[in-house]
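Here the complex is missing a single protein chain, while all its other protein chains stay put.
Per-chain numbering from 1; labels A and B assigned in written order.
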Amino acid sequence: MTGSQFGLFGTDPWWLVILKVVAIFVMLVLITLFTIWWERRVVSRMQHRIGPNRTGPFGLLQSLMDGIKLALKEEIIPKTAHMAVYWLAPVISATMAFLAFAVIPFGPTVSIFGVETPLQLTDFPVSVLYVLAIASIGIYGIVLGGWASGSTYPLLGGLRSSAQMISYEIAMGLSFVAVFLYAGSMSTSQIVAEQETVWFAVILLPSFLIYCTAMVGETNRAPFDLPEAEGELVGGFHTEYSSLKFALFFLAEYINMVTVSAMATTLFLGGWRAPWPLSLWAGANEGWWPMLWWLVKVQIFIFVFIWLRGTLPRMRYDQFMKFGWKVLIPVSIVWIMIVSVARLLRNEGSFSATEILVAGAALIVLLLAVSWVAQSRQDRRDRKLADAEAAAQARGFDPMAGSYPVPPLPGQTFTYTSRRAMAQGTTIVQDPAAEVADDGRDSNA
Amino acid sequence: MSPLLASVGAETETAFTMPSINYYAIAPILILFGAAVVSVLVEAFVPQRGRRPVQLVIVVGSIVAALAVTIDLRGTRLVTGEGAIAVDGPTLLMWGALLVIGLLGALLMAERSIDPLGDAFAPRASALPGSEDEQEFTRRGFLQTEVWPFLLFALTGMLVFVASNDLLVMFVALEVMSLPLYLLAGMARRRRLLSQEAALKYFLLGAFSSAFFLYGAAMLYGFSGSVSLVAISDTLSAKTGEGSLVAIGIALLMVGLLFKVAAVPFHQWTPDVYQGAPTPVTGFMAATVKIAAFGALLRVLYVSLGGLRWDWEPMLWIIAALTMLVGSVVAITQTDIKRMLAYSSIAQAGFILVGVVAASPQGLASALFYLVAYAFTTIGTFAVITMVRDASGEATHLSKWAGLGKKSPVVAAVFSLFMLSLAGIPLTSGFVGKFGVFAAAIDSGNTWLVIVGVVASVIAAFFYVRVIVLMYFSDPTPDTASVVIPSAFTTIALTASAVMTIALGVFPQWLLDIITQAGVFIR
Partner (left out) sequence: MNVYTPILVLGLLAFGFAAFSVAAATVTGPKRYNRAKYDAYECGIEPTPQPIGGGRFPVKYYLTAMLFIVFDIEIVFLYPWAVAFDQLALFGLIEMFLFIITVLVVYAYVWRRRGLEWD
């Protein structure tokens, strides 16, 4: 024991560390069980159903029973699976999900059995970076799980999943920059301390909104749950997983949901700090009370997750990627530039931060308008191309092309061709698409 | 430092000192880099048909501007960017040479009237060779205008490479210079599979050698606690006798640099890449990479490792001797003129290494002269090769050059001039260069290396002269290629290199004076 490296962190005695670790572990498992039940009840209400209400009071034990049931089910491992990786993937997913919680602050310094200690497992100067790193390793679980199943749907689901998660991870990473800029630190406890007067969600609203969007994409939740799009990919990367291995993926998904909610709370909503009317009471930010505020804030986020799932239809994959790459990323980057200028001018004292941020918001709206116009022009051009192609197909529509007659598709018109003419192969298919394509741009990227 | 920047930054508790940068001294680098960025934007926003002229204006304009600044900087001798960039005589000389050769290379790459299908590059390098898409792109006359930003990025990297005064900047420059070249090598319009193979080989081996370089830099950092060349040198003289880390570090660093100059045994990539790459790119690359890589090698050896010359000299003796002999001997057996020139370039690297090993101001001066002379001759040689064609494209097989002297006497004469210069015959620039490095080597007592060098020169003269004999003393066959009349682009590049080859051979004094004034590397 060489004393503290970072505030009170790293000074806990060993028994306290074990106590905290077990507490976090149990809390996460309980929150997961509760969230699954809560999600089913809320979605049921939204759909005029009742939801699970038999097992335990209000059906609260339903998820636990489901877990036990899963454990007692037969485990089916496809014979094409790559065994070692197939076993490893759920373990990676679940372990990393738990690990990310190590740096989440639940409350201020309290006294546990006479030892002064922060309500947080540990913290260090780069703890947010640590969360991002752990989340990235978590993606391995999904990709490897999809790949190791040796089956088509999981492979596609895993690939999609990874493409989606890395795309939204960029937006997520960029939304943190403004927070670090204002907090001057990457440590979670420091960031919470910096939000004593005003929450970052208020002064950095665009960052907060970007983060909220990115976190839904990052956790593969509706409306961004494309990796598990049942209509296209069956179950996505975990199609071939059953029994407790499937349960681990399920657990990891829900813990990740809690983690991103907790990160949103920590970075933008003042962490464990009491919200405004409560904060007037002096004792609200002391002792064990803050843990309650923290839990309420996290639960609000989780409710929003459920709400989204109950309300919105799933996005199309190309729209989803387009949204990530063409809206979230450029807006984040421009926003970072605006925030840094605002911060600098505020430090210099020449302008008030509000003036600059308002101007910045106007700039972003302008930028979005410009990009929307550019995009719609491109879309129009693409549509023209597609129309031309369809017209070409329609002109050359041949009901006997597939050796047995088929009706024309929408956009195709049936023209009568004599059998003899067809047998001689006189149907000429022109290709006007080629003329439209050369509009000064390249058709291959 | 600008006064605007100086006013802030000192008020906070953690003192942050701003790096002092002499922006004018590094202006050539900044101009080229800025132009490269603009040129990427042109690729993004200018319509397909307008890109080529705009790019040409940007490329030629920025190179000329950078050249003007370089000439204006003559006599500058300073270290800027907190010791990262050294702008001194040799740097400026190499900048000038790189920019002039870069300009000639750009002219060769701009040539469109030689190949009936367009320029030397595939219409879309991403299209599958031989596919319908590719034919469609060719038919529509698409051009891969990305070659221009690549050219500018490569040149930027080279300028930084020869000026870098610490190993980290040198590594970054190495990458900036290499990556565009890997891509350019894979863009030939004809024989695309060969070209793509060349690009992949160049990339894989180049990435490997970069890793060696980085590992060596890490070792030297571990030894001295700094990546600055001067600091490493100081630590070397302060801590003698702790050799193993340094020895490993230097050896790994040398692997990285000797790969770029194509010295034996790190030369295997050369023939494939020279043959596969589009010929204008081969000419540009052969000339400029040689200058840049030798510039960096000389700086590392003279500035940083001068105190250890007894350790690295024997290693370089062997490498120089091997490079000269292997390059010359293997070139004899080649039947493809581009491959033959590739081995010739390996042999030439060996001759330049003789000047490097001399480890004296005279050796430095002779190596610099050799580099400039060789660069002009090389780019001229490849300019001629682009013009000698048959129905399938460039006629690179030697048998097709038989009797070319009777069909096209002027071009054959110019090519013979370049061959004689490469062989080191008096009244050409090659002779002055070879004489310089051998004289420097004898002065530093490396007589036996000079003997090896002379033997290698004689062997090399055989295959250079063989091409001349083939062109003049055999009759044209039906297979003999014909010479296409190029547009002004190639004509200017060819004329300039031919004039320089003769000028440096007959009146070498002016360049020697410039080199003498340039002096040695700043410490």
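FYI, contacts are C-beta pairs under 8 Å (C-beta built on N, C-alpha and C of every residue); 3 or more make two chains touch, one makes a residue touch a chain.
Everything numeric in this text was worked out from a predicted model, so none of it was measured.
*Asks:* In the full complex, which of A:46, A:71 or A:406 touches the chain missing from this view?
*Replies:* A:71
*Asks:* Which of A:32, A:62 or A:122 sits in contact with the chain that's absent?
*Replies:* A:122
*Asks:* Which one touches the absent chain: A:239, A:266 or A:285?
*Replies:* Candidates A:239, A:266 or A:285; residue touching the omitted chain: A:239.
*Asks:* Among A:163, A:205, A:278 or A:364, which residue is in touch with the absent chain?
*Replies:* Of these options, the touching residue for the absent chain is A:163.
*Asks:* Suppose we count only contacts with the excluded chain; which residues of subunit A make the list?
*Replies:* So the residues of subunit A touching the unseen chain are 1, 5-6, 9-14, 17-18, 20-22, 24-25, 71-80, 87, 90-91, 94-95, 97-99, 101-102, 121-124, 129, 147, 149-153, 155, 159, 162-163, 166-167, 169-170, 173-174, 176-178, 180-181, 184-186, 234, 239-240, 243-245, 247-248, 317-318, 321-322, 325-326, 329-330, 333, 336-337, 340-341, 343-344, 347, 441-442, 445.
*Asks:* Contact with the hidden chain only, please: which subunit B residues?
*Replies:* 4-5, 8-9, 12, 14, 16, 18, 37, 40-41, 43-45
In this section, only the chains that are shown with their structure count from here on.
*Asks:* Averaged over CA atoms, how far is the centre of subunit A from the centre of subunit B? Could you give it in whole Å?
*Replies:* Measuring from centre to centre gives 48 Å for this pair.
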